[in-house]
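For this depiction, one protein chain was excluded, whereas all remaining protein chains were kept in their positions.
After this line comes chain A, so read on.
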Amino acid sequence: MTTPPTSDVDLFADEVVLDPYPVYAELREQGTVVHLLKNDVYALTRYAAIRDALMDWESFSSTSIAFNPMANEALTGTSLASDPPVHTQLRATLTENLSPRALRGLKGRIEAKADVLVAELVEKGSFEAIDALARAFPLEVVADLIGFTGHVRDNMLRWGQAAMQVIGPMNQRTAESFPIAGELYAWCSQVKASDLAEGSVGRGIFDAEARGAIPPDTAGHIIHQYLGAGVDTTVAAIGNVVALFAAHPDQLDLVRENPSLVPAAFNEVLRFWPPVNAWGRRATRDVEIDGTVIPAGAQIAVLLGAGNRDPRHYENPDAFLVERNPVDHLSFGYGPHGCAGQGLARLEAHAVIEALSRRAKRLVVGPEVRVPSNITRSIEELPVLEVIPA
């Protein structure tokens, strides 16, 4: 057994967060585990080790999912940052309203909304896809789901972005985002049932608290997690749908000719460009992986985006191919903490892909604009110049 290889790569440098895949390829070739000296983290780079680590909560604790101590401190007590057995209880209340069972009633409404929005945009012919679709749609869906009205609705995007940004290391982006993430936290600490629309899922969470079905004072925390984990990620994923289909018209044709490929197409979008590329854990003991040892206490960076491109697991991993249907991609995590909102994310994205592939034959786009960000990798602006209707 040896110590893992080391690297001078800075995972959170602007050029790396903008396009991490060349760096991931380099690290993956160096080893399954690479010690990144600049970030003082041990990166997991290959598919099999990542999936095993996500399953092994006893060796890899979620008490350090963020790359700075302040954010980990702030997340204490949430499902995201807890280990079993506490996590198991928290997760149950969190997923009760998000499981596909709970969401079945929303499916028709979400599909209808996506279709109206996509029809309008195709009709218009040119639009800025991030504001008009990737942001507009999930914001509306999540706002209606939780029952937000008024100024909260207006703040959802800012708050959601900041909540992800502060998961990064203590750099300038994180420092600037803490006060904004704090606004979200403060609002969630005082929100009352009457602030949320009647009949909404958010209102239902408060009813559950009043009935004693969930512990006192948890409703606000649950809503906090829905907003923190569910907005920025979904916005990124839908923006990526538009960009990848614009860049690969042959793949859009495949989906239009065979709409049963819609779920497969979303899996491939998530595999190819995960909204979250790197996520934290803490080693609770010395852990041996492929002959090298991660020391107890080490901060881990789980490189979901590197695992998704591992040629040991996916053939021709740098190609975007909807027919490969990579159901086991790592972009929602896996195991006990596997994304609690994936049912909702799928509902939203499937509705958008279905409407887009049915209504648009080609999307002609201008250059995409990206802004460096710590955790969520998303497109900031994507001008659609012309839509050739189907």
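In this section, contacts are C-beta pairs under 8 Å (C-beta built on N, C-alpha and C of every residue); 3 or more make two chains touch, one makes a residue touch a chain; residues count from 1.
We take it that contacts and distances are computed from a predicted model.
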**Report entry** Protein name (UniProt record) of the chain left out of view, among "Ferredoxin", "Di-heme enzyme", "Iron-sulfur cluster-binding protein" or "Phosphate transport system permease protein PstA"
**Finding:** "Ferredoxin"
Report task. Using the touch definition up top, pick the residue from A:74, A:201, A:339 or A:375 that touches the left-out chain. Result -> A:339
Query - Among A:18, A:37, A:70 or A:92, the residue in touch with the chain that has been omitted - result: A:92
Query - Touching residues on chain A - with respect to the absent chain - result: 55, 88, 92, 95, 99-101, 104, 263, 327-328, 332, 334-336, 338-340, 342-343
